[in-house]
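Note that one protein chain is taken out, while the other chains of the complex remain in position.
Right, chain A next:
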């Protein structure tokens, strides 16, 4: 039932050999479009709200704390993940929403 969208966009090639990637995880029907994703250190995740009401995405994980605040439909907030580990992401408003982000050390970096 859950619509899965995880477009992976090549963002940039830095002056180093690393490739930073961008991911879009949407919020639709009070769910994240993915339950778990795996990314590399330095990658960016855009949290895109596709519901007709506000979400407030945050993480209290030790590795990376963030509170993206509240934002409405069709807006997104972005996080660059700079620390390896497993990050738990939730919506402050809707308690059922839960996403695990595994941030791996990139072998290319």
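Annotations for the structure displayed:
Keep in mind that, in the parts below, a residue touches a chain if its C-beta (ideal position, glycine included) is under 8 Å from a C-beta of that chain, and two chains touch if they have at least 3 such contacts; residues count from 1.
As a convention for this text, contacts and distances are computed from a predicted model.
Missing from the rendering is one chain, named in UniProt as "Methylamine utilization protein MauG" (options: "glycine dehydrogenase (aminomethyl-transferring)", "Methylamine utilization protein MauG", "Sulfate adenylyltransferase subunit 2" or "phosphoenolpyruvate--glycerone phosphotransferase"). Mapped onto chain A, the footprint of the missing chain covers residues 1-2, 28-31, 51-54, 56, 58, 60, 67, 69-70, 72, 90, 92-96.
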